[in-house]
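Here the complex is missing a single protein chain, while all its other protein chains stay put.
All chains are identified by letter, namely A, B and C, in their written order; residue positions are counted from 1 within each chain.
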């Protein structure tokens, strides 16, 4: 449905190059990348609010770059919501309706009522934006964007300004909404855990380019570059010299699944894929003895740093397991991981 | 060491009332509360940057309210770091030194070098703040606050402006730092998971008052009010009518540990304390059958919403368990929880 | 800030000096004439006519500034372009240039020796010694004040509001009229007030372009030159009293607007 080809954007200090994306109808597509990587500028370019230097954006085959923003049928919801401060909630939501001449007044009233109940805005109709909480403002912004029945909805970091509890609530709401409409949703975020909670497919932007695109699960499990691996939270990422299916990291030797042509590679293991035990497990190829260097409570699990020789491994242990094993700082423990959980990333 | 008694602060729309706190020497004390609850104003009052309407702040027995801020020996690190933009990194860090007449130049140079290596700032000495990343800026702000060897260090939401990876790194660094100095640290945050990752004791502020104070573990496990329970993430919080050790929530009857005098109470169960199984577990008093309504991936675990009758329970399931049990939306499952994991909260 | 701080006290003393320096001459001038003098002057038809002319011409200048200055202010607030600094420098010129020089410069281009002057003469428009001339001079000195205030107002509005409006289907003109303008209204009104205040206060340029018909400042000057300080004061008091009342009313109006919106 959306097909972006060889897009180049230059805006002040932002430079995006060779952006190619294919997004299907009714997809929930996520664009990820560190803060300041130009994700918002990319959304604004798709909406027509920023002009690209070169390249094409096609929707259903038509190049929309020459179209002015009001003719594109693309709604955008900003991180700071950007509600009109001089209009009340209903006036904000209805703003876009007067430009839609095709629908009848009755239909418009119906869709207004549907959105108000769907987004839980009943009772707030006459309130002004400054009197609303962050979560309420965001729901109004979403209603305002949806009432014009856009072909594409652009979401600019919709979760980052919400506190954690509202975040989960909003994720559920957003998924329901996506299932109930035919709108294609394009969301940007700098947080990979948000991405995986919401979308199926996505792309990672870094250094003004697309670093990887595809299924989020694939990006999570098989990052193609060190930058992407770092971004998706592979904390155990080591530079290794590889020879005969053995990766050597300082004094630690890890068995690999197959041979690799390169001699210098990165080896990555997810913290949650490393098993921790107080006794040596039987029949595991990659098992190492180390001691607990640091324990950090992270809400519902513990983040444990285990030193094996000179190398720091990070392991996640649940609240319950941690207390059952009675782990202590300085204690000797064994860590082990399956050969299939080792990810080899090119330099 | 710090003893705050009956403090009252009125600043514009902020009103804090009856603030009483006791903080021991070398403690890492956390003040929690929703955004906009006046936590920063409380810190500024302790630092002498805001004058309280009434009340006492004693440090080692001496009332410091009449002292001007420069004579208190209290450093503050703001959320936005507040580095001096016209001074380079070393000039920023050294700023406070010229007011410490007791130490020799040599000692000052030593402590500068110690902080630079401790906070990993080597190589940045001549850079200006605007060229630094958020994490680097924060470390400079911390070094600047620590070089004057303050009796008390105040931290204003130090983690909220960092991205998740830097956050964990900073938590480790902050804990080390706290262990290596005699400085008392007072930190404010709106995120309970940050609090539990860092401190031992703390207080929850809400509606301009202290809602609960004590060990964080206690606050987490035994919230005294609905507001605190909500704040620490007790998602399964239900209003129940209680009779003869049975709490009735709509059609669900839960066995309690003992009898309660009130007939209307809140019953709370942590999502991670609810076990989920596809077959009925044996010998468990509180076990209910429901169906999976919604599944939300949350990075390293799944947040599952299970409907029992008309009630929504929230359960956390790890990535691994989820795939082993092959859970699907709409499927019938059993949830169970220990009697000791049920928390009863007064209305 | 601790109120007893020495630094703070020093600052208060300096502030008091400035306030007294500005307020004392004006308060004294208002209190100097007797009530009888004031009543006498207000029945002087010449005085009334000159004050009305001042007010009328200044209003015209402010409205012209509003009409042609608003788009420029908006462009300056929203667009980055080459030569923007030059344009801002040009807009500052009327503030920098000595007032009689402004008058001379305007006479220069509207005189019969210059093409513009010839065109104006053929169109029957007279600048020298006419109300038109007074309005032109007032607009010249007042428009920078309006543009600066309006620009600040536009800058304070998040461009995202306009972007959202356009993505919802509104044209640029509709967006400006329904989003930008209503939100900048207070700044625009402040700009209009500042522009008319500056227009009313002008003397040096007008005395060169149009000594007659006499605006109030010229009349005050003439009375001072012909009859001395004592005879110029009552007229001055009436002029500034009317100005102050008008500006105060407008300020209150804008302050209320803020509260209700």
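The rule is short, and it goes like this: contacts are C-beta pairs under 8 Å (C-beta built on N, C-alpha and C of every residue); 3 or more make two chains touch, one makes a residue touch a chain.
What you are looking at is a predicted structure, and each value in this text was computed from that prediction instead of being measured.
Engineer: From the list C:39, C:52, C:93 or C:119, pick the residue that touches the absent chain.
Structural biologist: Per the contact definition at the top, the residue touching the missing chain is C:93.
Engineer: In the complete complex, which positions of subunit C touch the hidden chain?
Structural biologist: Touch with the absent chain occurs at residues 1, 5-8, 10-12, 14-15, 17-19, 21-26, 28-29, 32, 54, 68-72, 74-75, 78-79, 87, 89-109, 111, 114, 116, 139-140, 143, 147, 171-173, 176, 194, 197-198, 200-204, 207-208, 216-218, 220-221, 224, 229, 232-233, 236, 239-240, 243-244, 247, 251.
Engineer: Which subunit B residues touch the hidden chain?
Structural biologist: Considering the whole complex, subunit B reaches the absent chain at 44, 47-49, 68-70, 72, 74-76, 78, 80, 82, 84-86, 95-96, 99-100, 144-145, 148.
Note that in this section only the chains that are shown with their structure count from here on.
Engineer: Between subunit B and subunit C, what is the gap in Å from one C-alpha centre to the other?
Structural biologist: The answer is 55 Å.
Engineer: Between subunit A and subunit C, what is the separation of their C-alpha centroids in Å?
Structural biologist: 53
Engineer: Indicate the residues of subunit C shared as contacts by at least two other chains.
Structural biologist: Within subunit C, no residue contacts more than one other chain.
Engineer: Where does subunit A touch two or more other chains at once, residue-wise?
Structural biologist: None at all.
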